[in-house]
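Complex shown without one protein chain; remaining protein chains in place.
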Amino acid sequence: MRPRYSRILLRFWKNCLLREMTFRGHFILRVFGEVGWVFLLLVFIEVIFSKTSHVRGWSEPQYLFLMGTHMLVTSLFETLFFENCWRISDLVRKGDLDFVLVKPANTQFLLTFERIDFASLANLPVGIALCTYAAIQGGFTITFGHSVLFVLLIGTGVCMLYAMLFMFALTSVWLIRQTGLDALWFYAMSLSRYPAEIYRGFAGGTLWFVCVFVVPVLMVANLPANVMVRTFTTPFIINFIVAAAVLLILSNIALRWALRSYRSASS
Amino acid sequence: MAEIHVRDLHKNYRVHVKPAGLGASVKSLFHRTYKEVQAVDGISFEIEPGEMVGFLGPNGAGKTTTLKMLSGLIYPSSGSVSVMGFVPWQRKNEYRRQFALLMGQKNQLWWDLPANESFRLHKEIYHIEDDLFKRVHGELTELLEVENLLDQPVRELSLGERMKMELIAALLHSPRVLFLDEPTIGLDVVAQTNIRHCLQQYNQERQVTILLTSHYMRDIEALCDRVLVIDHGRLVHDGLLRDITERFATHKLLQLRFQNGRMPERPEEFGEVTDLTPPRLTLRVPREQVPQCVSHLLDCYDVDDIAIEDPSIENVISALFRQTAEQASDDVVVAETMNG
Partner (left out) sequence: MGKYFVVFRVSLAERMVYRADFFMSTFLRFIPIITTILLWRAIYDGADQTEIGGLHYEQMVSYYLLIMIVRAFGSMPKLATSIALAIREGELRKYILQPIDYLTYMLTLRCAHKLVYFVMSAIPYTLIFWICADYLPGWPGPMMFCLSVLTLTMTFCIGFAINSLIGLLGFWFLEVATFIHAFMTLQYFLSGHMFPLSLLPKSVEQVVTWLPFAYETYYPTLILLQKVSVDEALRIIAVQFVWGVVVGGICLVAWKRGLHRYAAFGG
């Protein structure tokens, strides 16, 4: 008798929605914060392009499109996975992971999907609007095929980010107290927000290498944006998808490994 | 075939020894010292289907660790366990669907939502059919008298009410085996009795196997015939609760009443005086000295009435643990570090 995962998922989301509705003030403040942050980023872009017309070959509409793409990726990740990854260290510290482990369903599934953060979803329409605006401003020609690839790559990028943060969250099994996940996510985002071309010189080159090949966060927004408004190469896309698949498999192996060391705190 | 089968179970932990003081904690930044602790040190027992067994032991004795290995939460260092024919730490879904774990100190219900929402989630996770869910849900809420609390957010419930909800959550999928870790901790007497009653009835109706740890002797006395006493990771007693006195009571209580008001001038020579209200005297006498002591007293004094009693089980056990705890207060500290 296999667990009915789609029904569990639906019930998770329903519970999250019920919870969100009991804290409306919290929800509104969150949305305000999320959208406000995006507004400030746009102010920064305006400041940049009031001083220069191009940033390493990216025109303003192209840059705005990258920004929109980045918002789509972060919004999806934060809605679906961030809180779940964040919770893991709490579950470990308080020993509440016990309850997840005794449930007759896949542990990674339960850990990954229990929470959904509806407030972060607010940036999804904003991102779509920004991409649309940028595409019209830049007069980009966008085919149906490109759009499908775009959506696919965004999904791939989100999965990739999930796998990496999930693995990072699992380190709390050994470190017990671990609070760096939000900072790490912030840094990952501050890296991937910019065009990959700005990473030049010794420090930039090193960072580029690390963030493309070791901790592949740099391409999650750059690649889909490039596909839509600039150029791209097929091998790179294939490597990107393969890397995401490998990371997902690794995240499962990491979980099994972490659970072997899990001590289950008592109180 | 036993429902639970444990053979030579061990669990060792490596714990970081936290030094006290500023200088030492600076040093620990660069060099850490570890210590090996045997939380469970070679335990074996069997439990038959439908049995209700109590697990006794002081803090850090290894009760909870054993329970966690039986639930498959942690891996043993060595030894074997079989519960309903499954190896717990393989965490097969078939196994996990058939047992439940209830921990008095933790809660698994969604804090901000009514308990009913958590129950509905359980229904999906355990894949409980609609009819069955309705029936069991109805029975349990009636048994625990919580029908009118189901739609209140869990955070607004009292501790006792919340524990009842936790119990329902643990029983919804009709488990065959139930592990209870301190199910009545922190509850008032009424709620304790309530939960005890529910467990008793549930066990009788369904013949579920229950293994239970508790600080409250009353829980154990009311629910379990058989107890496992564990200390320092070792099983020191496996048998009937009342046999504990036989085995571990080192003293007996001698209650005497003297005639003519003539009493021993120095009663402490006979044993420890626990009560002295002439003409009555109560003495705590080592078991092997009881016959000698009694004959001496009867010879020299006019005794009106005499009664020889065993101390209460609770006293025997707490004395037993106090004695061993003094030997090893060190280990308890380590066990706490491990948990915290």
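By letter and in written order, the chains are A and B; residue numbering begins at 1 in each of them.
Here, a residue touches a chain if its C-beta (ideal position, glycine included) is under 8 Å from a C-beta of that chain, and two chains touch if they have at least 3 such contacts.
As the structure is a prediction and not an experimental result, all values here were calculated from the model.
Residue A:L191 is the one among A:V100, A:I154 or A:L191 that touches the chain missing from this view. For subunit A, the residues touching the absent chain in the complete assembly are 23, 25-26, 29-30, 32-33, 36-37, 40, 43-44, 47-48, 51-56, 175, 177-180, 183-184, 186-187, 190-191, 193-195, 197-201, 203-204, 207.
Methods note: only the chains that are shown with their structure count from here on.
Chain geometry summary: the mean Cα position of subunit A and that of subunit B are 46 Å apart.
Interface of subunit B with subunit A (complex): residues 13, 64, 68, 71-75, 91, 93-97, 99-101, 103, 105-106, 108, 110, 112-113, 117-118, 120-121, 124-127, 153, 338-340.
Per the touch definition, subunit A reaches subunit B in the complex via residues 1, 3-4, 7-8, 10-12, 14-15, 18-19, 22-23, 94-96, 98-99, 101-105, 107, 110, 260, 262-267.
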